[in-house]
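Of the protein chains in this complex, all but one are displayed in their positions.
All chains are identified by letter, namely A and B, in their written order; residue positions are counted from 1 within each chain.
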Amino acid sequence: MLDFSILTEHFPDYMAGFLNTIKASVFALIGSFILGTIIAVMRISKYRVLRAVGAVYVEFIRNIPILIVVLFFFLGLPSLGVRLDGFTAGTLGLTVYTAAFIAEAIRAGIQSVPQGQSEAARSSGMSYMQTMQHVILPQAIKLVIPPLSNQFINLIKNSSVLTIVAGLDLMYFADIISSDTYVTFSTYIFAAAFYLVLTLPLSFAALALEKRLARSA
Amino acid sequence: MDFVGAYSPDNLRFLTEGLKITLYVAAVSIVLSFVFGTIVGTIRYMKVPILSPILAVIVETLRNLPLLLIIFFIQFALPEIGFKFTVTAGVITALTLFEAAMISEIVRAGLTSIPKGQTEAARSSGLGVLQTLIHIVLPQGLRRMVPPLVSQFISLLKDTSLAVIVALAELMHNAQIVMAQNHQYPIPILLLIAVVYFVINYTLSLLSRRLEARTV
Partner (left out) sequence: MKKRSKKMSSALLAGIVSVTALLSACTSTGGGTSASGGSTDAAASQLDAIKERGTLVVGVKYDTKLFGLKDPASGDVEGFDIDMAHALAKSILGDESKVELKEVTSKTRIPMLNNGDIDMVIATMTITDARKKEVDFSDVYFQAGQSLLVKKGSSITGIDDVTADTTIMAAKGATSIDNIEAKVPGVKVLQFDNYQDAFNALKAGQGDALTTDDAILYGMAAQDPNYEVVGEPFSDEPYGIAIKKGETTLVEAVNKGLADLKSDGQYNEIYKKWIGKEPVTN
């Protein structure tokens, strides 16, 4: 039933897509971590405007499909004079979308650090930024790691939308292979296996990490 | 950007048609995935022999695959081994499988969070295993699950947009047809459908918050 010649003959295609999927996911993870941290800090800032901007970003992005965000970068931006290829537009879309979720995870992490600690740090002469950097964030990160690893798994899965904007990811190459060979079942089973090779170990690692943190807490 | 042209009455009517399909597919999938997710989650919570480990493998596999791949696989690969679906049924099946896997984990976590003491007390007062589950554990567990369940339903509604790849005539599909009319249309149309998805999903999340506030 399974046609292994699909895998052996098209291994370079699968690999090309696989590597692009990893690249897009890693870039987007780094990008959305940075953007997410900024938005999380905005959401707990003492300035109302910043808080509002952060809240609007998170609520709006979290409630729309990722495909809209990706298509905005791919089809929408060119009419404003900015042109991005499918891979770049897709990766940026993933970044902007995932940042909303990461921002919430980080905010929850920061807010779980007892108020007393930041008051103590401030009264011992640290500035707001210093308090954040040396006292709050290091503790928050520990709480943020499990949800962050889940977001990374989601990123890998979501990166499959790149195929819709010809973003050269794993799903795109699977589409091409099945169009060329007219073999659907085997082509997508192998594609699924490539995804699982990435996501399953991450899933188990995330679970183990969560358990360990729960025990140490 | 041409907002007036993009929002012509014909285009809006066409998008509304797509929205109806989106809502229909989402509603059916939400009901089905809730039912199956609860059953699977409960079986795994009760650690039913044989069944439980099999379901664990299926749930982990589904949860770790892109939904896009599952949709395409069900529509075009499963028929090769004898399972056929219409486009609508295929999309509903894919959404149900994927989201039920997610929901079963939420249910399992919710049930596990009920203190052991309660089940033990119920059992020692003469209730059977199933009775304890139905009268003591499930009602409390489900209440705790409301927020994560609703956010999973929101994900499902957003995920219906992935059905574009099998040409289901839902909102995103119709939006793409409208966008192709003119190169000034993408931003207005993307903005419009983003607002539509947002309004529906945000309303859902507000409802969930109220429900949560009432039950706690």
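Throughout what follows, a residue touches a chain if its C-beta (ideal position, glycine included) is under 8 Å from a C-beta of that chain, and two chains touch if they have at least 3 such contacts.
Predicted model only: the values in this text are computed from it and were never measured.
Asks: In the whole complex, not just what's shown, which of B:20, B:183 or B:209 touches the removed chain?
Replies: With B:20, B:183 or B:209 as choices, the missing chain is touched by B:183.
Asks: Spell out the interface residues on subunit A facing the chain that's missing from view.
Replies: Its contact residues with the unshown chain are 1-2, 4, 7, 11, 15, 74-75, 78-79, 83, 85-86, 163-166, 172, 175-176, 178-179, 182, 184, 189-190, 192-194, 196-197, 200.
Asks: Touching residues of subunit B against the unshown chain: what are they?
Replies: Contacting residues on subunit B, toward the hidden partner: 10-11, 13-14, 17, 57-58, 61, 75-76, 78-84, 86-87, 164-167, 169, 174, 176-183, 186.
Throughout what follows, only the chains that are shown with their structure count from here on.
Asks: So what's the Cα centroid distance for subunit A and subunit B, whole Å?
Replies: Result: the chain centres lie 20 Å from each other.
Asks: Tell me, which parts of subunit B touch subunit A in their complex?
Replies: Its residues touching subunit A are 1, 60-61, 63-69, 72-73, 76-78, 80-81, 154, 158-162, 164-165, 172, 179, 183-184, 186-187, 190, 193-194, 197-198, 201-202, 205.
Asks: Hey, which residues of subunit A end up touching subunit B in the complex?
Replies: 1, 59-60, 62-68, 71-72, 75-76, 79-80, 153, 156-161, 163-164, 171, 174, 184-185, 188-189, 191-192, 195-196, 199-200, 203
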